[in-house]
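A single protein chain has been omitted; all remaining protein chains appear in their positions.
For chain A:
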Amino acid sequence: MLFSTVSEVSILIPVALILAKRKYLNTELRILTAYVVVTLIRNFFGVTSDILYFTGLNNFHTLFYYNWHSILGFYIIALLYYRLLDHKYWRGFIILVCGVFTFFCALEIPSGSITNVGTGLFNNYTYTASSMIVLIVVLAYLYQLLQDLKVENITKFPYFWVSVGLLFYFGGNLFVNLFLMKAAKATNQMTWGIINSALSILFHFTISLAFWYSSSLYNTHNDE
């Protein structure tokens, strides 16, 4: 529980960097900021619930916020990569998968996982679907980077760190969803929580690096 709280609080690192580097943020990094804001809102409820739990008061279910975060987060990431990918086929692919993903979201309605604030259920499809789609799109973007070779210093390129972070986070979550939740039903939620928290911390760290290097991107654009 404590580790989970730490991971939720770690979103404050990219938030602080967004505030510090706000003048360097371009459209794509502003889209990423939207993702951070959505995560911040989700984590606010998560941390509040944790505090209530630690103080011995009645905490509340936060899965409703997690479920919505997975949906909104996916659309934001899709928009981000729609802008980053140059090839029209990949852009078309993103539009198509957004449509498919919306269909999966609609399938969640009957269970109440996205309609009932006090739900104790995870979304059935959106976590796995979003993880798989994001991984494909991120790999496509990394391939585009390799083809173009336009970035002078890849380790100081914000979108590289965003992509690496997404690769780790969604790759890890896909593993969690496919193996831990489905293949090993006996595995308790504690194991899931620890892995998810570790992935979240790592993801927050990599998107912090993206915001940290936003100034180099800003300078490169201005030089051009």
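In the analysis below, a residue touches a chain if its C-beta (ideal position, glycine included) is under 8 Å from a C-beta of that chain, and two chains touch if they have at least 3 such contacts; residues count from 1.
Everything below uses one rule, namely that contacts and distances are computed from a predicted model.
> Assign the chain not included in the display its UniProt protein name, restricting the answer to "Cd(2+)-exporting ATPase", "ABC transporter substrate-binding protein", "Heavy-metal-associated domain-containing protein" or "histidine kinase".
"histidine kinase"
> Out of A:V6, A:C98 or A:I195, which touches the unshown chain?
In the complete complex, the chain left out is touched by residue A:I195.
> Give the residue, chosen from A:T27, A:T102, A:T115 or A:T155, that touches the chain omitted from the document.
A:T155
> Name, in rising order, the residues on chain A that touch the hidden chain in the full complex.
Against the missing chain, chain A presents residues 142, 145-146, 149, 151-152, 154-155, 164, 167-168, 171-172, 175-176, 179-180, 183-184, 187, 191, 195.
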